[in-house]
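To start, the structure itself, in structure tokens.
Here the complex is missing a single protein chain, while all its other protein chains stay put.
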Amino acid sequence: MEIDPFIFRLSIFILSIFIGYYVVWSVTPSLHTPLMSVTNAISSVIIVGAIIAALSGNEEVIFSSSSIYGFLAIILAAVNIFGGFLVTQRMLAMYKKKKKDK
Amino acid sequence: MEIDPFIFRLSIFILSIFIGYYVVWSVTPSLHTPLMSVTNAISSVIIVGAIIAALSGNEEVIFSSSSIYGFLAIILAAVNIFGGFLVTQRMLAMYKKKKKDK
Amino acid sequence: MSANLSATLYLISGVLFILALRGLSSPETSRQGNLFGIIGMLIAVTVTFLSVGNFTSGFVYVLIFLAIGGSIGAFIAYKIPMTAMPELVAGFHSLVGLAAVFVAISAFINPEAFGLGTPGNIKLASLVEMAIGAAVGAITFSGSVIAFLKLQGIMSGAPITFKGQHALNALILVSIIILTFYLCSTQSSNLFWILIAVSFLIGFLIIIPIGGADMPVVISMLNSYSGWAAAGIGFTLENTALIITGALVGSSGAILSYIMCKGMNRSFFNVILGGFGATAESTGDKKTEQRPVKSGNADDAAFLMKNASSVIIVPGYGMAVAQAQHALREMVDTLKKNDIKVSYAIHPVAGRMPGHMNVLLAEANVPYDEVFELEEINNDFANADVAFVIGANDVTNPVAKTDPQSPIYGMPVLDVEKCKSVLFVKRSLSPGYAGIDNDLFYKENTLMLFADAKKMTEDITKNL
Partner (left out) sequence: MSANLSATLYLISGVLFILALRGLSSPETSRQGNLFGIIGMLIAVTVTFLSVGNFTSGFVYVLIFLAIGGSIGAFIAYKIPMTAMPELVAGFHSLVGLAAVFVAISAFINPEAFGLGTPGNIKLASLVEMAIGAAVGAITFSGSVIAFLKLQGIMSGAPITFKGQHALNALILVSIIILTFYLCSTQSSNLFWILIAVSFLIGFLIIIPIGGADMPVVISMLNSYSGWAAAGIGFTLENTALIITGALVGSSGAILSYIMCKGMNRSFFNVILGGFGATAESTGDKKTEQRPVKSGNADDAAFLMKNASSVIIVPGYGMAVAQAQHALREMVDTLKKNDIKVSYAIHPVAGRMPGHMNVLLAEANVPYDEVFELEEINNDFANADVAFVIGANDVTNPVAKTDPQSPIYGMPVLDVEKCKSVLFVKRSLSPGYAGIDNDLFYKENTLMLFADAKKMTEDITKNL
């Protein structure tokens, strides 16, 4: 009578879609460009898979036919992670309120 | 390396809190009273537990010391389910748009 | 039914409940939302039957008990007047709380039926969840009962306070935690019963010091509790539908109490620590100074409105008390026949629960697109000829904008004083819920109409 973990993951997936829907609608339109860059950055959690793939070799064969794809994916994802978060930060740093004393 | 289902349930719980937060904020203030009655109705899904408890007996002992609580809980939850949904329906049926031809 | 199938169906029913709440984002989709909720509940109940699969004569009894509860519920739902919604909700919450307690007890006595171990040897995690579910459920029950009694007027609305109250409550809360801890290590059923009893007690003690008028916030808070209790039981039963629903209801109640507190510009703790109603009443007695007011009758009011080109109606708690919504609607119909533009202005905390006025106006067949929220309509008062304030008081009080000493300072209010003339329908000069005097009564352009709201509106209609 054990429930297949897949069902749980499906639940998590479906609930997250709802959250995505609401959380994105609540983003103020003036921040839609940073939204695009930050979603880009977070979708690079795919690096998790890349790391597992890259470390699938052993001490002798570090670059196997499968781990090499992992290493490539790591580079790609890392570009995105750093690029995405940093460019977002750069943009957000520019959004300033009017200074009171002006 | 199996993950305890509890972790999954916890995930579901946490994600649902986020959804609750957003979904309720998106309710229009004029429907806050129906919101109270409908949440009341849906929280009676506790009847699921009541049914399991009530059916825990067997053909000989239907009303055991434990199943009796289940039967009581069934009554309480049923009052809520029917009462909650019906009163909500009654309220919502009253919210009407202005007729165009008026 | 396989565990996977039933888990999937419970998930679907949880999602349907989410859609039920989502439907309430607009009146058009709300009825469909309610339908989703009903389908979700049907699925959950059916799946439970099928997965227990025990179609003995117990099954028949379950149906019978379901029918009994259902008929009671349906009967109440059809008979209850719309003005009694706050009490109804409080009463219903108490039932959810008690049901949670019963389920927890049953699971404790007969854990095998739930697959949680054997009596005296229940899985630790399940025991903790069970204890939390039972305790929160018990608190919800006794708290809601008190709220119900205070709202019904069976119990006095006055806050009941005594020395060392907060210390006692703190002590009991600590003892609940200790009890839970010992319960988990000993699995003793005596401790379980004591835990439940103490939880009933604390629910009672937490609510009695809160004034009757603050009950709406309390109801919402208890709504939130009943959600968390359901979620706790959901973990015990490993049931997704219950967990999702519990979290939804938990957030919903918390947000509604937050909205109410914000609408009153009070902190949640200020409400929960109690004693507000007490101050209010004493202040009410002190206000004996006499200032001149202009008072008029239905004839004067009818004259003023007949010559207006736009009228804004501001309903408040008094309209609910007098059940004046239908009479009001008739008055407005007559005004509209005379080509007078009429709209309704609803303050977020007008009445005694969120959305209270909206339901009553809807009951009286007022189309919801004539009804506006504070932010939507507040600028229109300056251009309107008459503000017709019926049974509202605090929500129009300009002191909230001017006097930082006032308890309602900072609460957003409707700017009725900007209208050319203001009509106040109430029975006396006595203050409203917050117990403070309203300067508007004494203003040049204010006309007081001292009467029961329903009678006065009917009279005005006759004179129009």
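To keep things simple, chains are lettered A, B and C as they appear, and every chain counts its residues starting from 1.
Keep this in mind: contacts are C-beta pairs under 8 Å (C-beta built on N, C-alpha and C of every residue); 3 or more make two chains touch, one makes a residue touch a chain.
Predicted model, so just to flag it, every value in this text is computed and none were measured.
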Task: Chains still shown that are in contact with the chain withheld from the display - done: A, B
Task: Residues belonging to chain B that touch the chain removed from view - done: 1-4, 7-8, 10-11, 14-15, 18
Open item on the list: Using the document's contact rule, name the residues of chain A that touch the chain not shown here.
Closed with: 5-6, 9, 12-14, 16-17, 19-21, 23-59, 62, 64-67, 69-99
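The working rule: only the chains that are shown with their structure count from here on.
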Open item on the list: Measuring centre to centre with CA averages, how many angstrom lie between chain A and chain C?
Closed with: 41
TODO: Would you kindly tell me how far, in whole Å, the mean C-alpha position of chain B lies from that of chain A?
DONE: 35
Task: Residues of chain C touching at least two other chains - done: 14, 18, 238, 240, 244
Task: Residues of chain A whose C-beta touches two or more other chains - done: 2-3, 8, 11, 15, 18
